[in-house]
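My questions all concern the structure below.
Missing here: one protein chain of the complex. Every other protein chain is in place.
What follows is chain A.
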Amino acid sequence: MLQSPTSAAGAAAQTVGLMLADSRLPSGGHVSSSGLEPALMAGMGRDQVEEYMLVRARTAALTDAGAAAVIRHGLLEAGQNESGQSSAELLTRTERAWAARTPSRAARQIASELGRGLLRLATSLWPDAAILRQLGTAPSRPVVMGAVAAHAQLEAEELVRLVVYDDAAAAAAALLKLDPGDPAEAMILVLQTCASVEDRVAGVAALTEPSDIPSSAAVQMEDWIEHHAHTTRRLFRA
């Protein structure tokens, strides 16, 4: 066993971004299919997966990305002004705004568990990061992504693409387990999904107010996730 390494400081922002996008990231993320298993188990056809991913990107994924961008911006601002009070308020307001746009309790629950896993990893990587210490014990994943981006100096647009990519890649990886086909097709779906919201990236990245976080809910998707939480014989939590 190797000696415990002591510091992750000094990694380039892009490298941190690559690490966060890596499905091998040890933060417990492998239990999520980005809602795809709930959809397939509810009877959505295999021929609708492409459409599903496109809808998912411009609804849930952009909501997550918007929340992450607002957190990133707010924490960076607060850091410059050294105003701890306002960053606590921003965290609360953003969590609430995100939760209001994520009506399924099951979806919020899994986002909170994934967020906790990611925060656990991040605080081990950067034990001295003041920004990470401001988060609660189980913040939702988008909030943690935003905070890590602020700490690692990731650009806002990179963060938005990262959140959208992460969500799509999880669905594609799940697809290869649930209904395997040509793996290359799954990767095409990922790139196509990301490209479909490219024209929204700059706008979402520029968000600074929790109330401006995109709010296009996908009600059917949320309902599937809610239902999935009460089923057995599932491979993914959501």
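Everything below uses one rule, namely that contacts are C-beta pairs under 8 Å (C-beta built on N, C-alpha and C of every residue); 3 or more make two chains touch, one makes a residue touch a chain; residues count from 1.
Operating definition for what follows: contacts and distances are computed from a predicted model.
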From the names "Sugar ABC transporter permease", "Urease accessory protein UreG", "Purine-binding chemotaxis protein CheW" or "DEAD/DEAH box helicase family protein", which one matches the UniProt record for the unseen chain? "Urease accessory protein UreG"
Touching the absent chain when the full complex is considered, from A:R58, A:R200 or A:R234: A:R234
Considering the whole complex, which of A:M53, A:A68, A:L135 or A:V197 touches the chain not shown? A:L135
Taking the entire complex into account, which one of A:R120, A:R200 or A:H227 touches the absent chain? A:R120
Listed in rising order, the chain A residues that touch the chain left out are 1, 24, 26-31, 88, 91-92, 95-96, 99, 112-113, 116-117, 119-121, 123-124, 127, 132-140, 177, 232-237
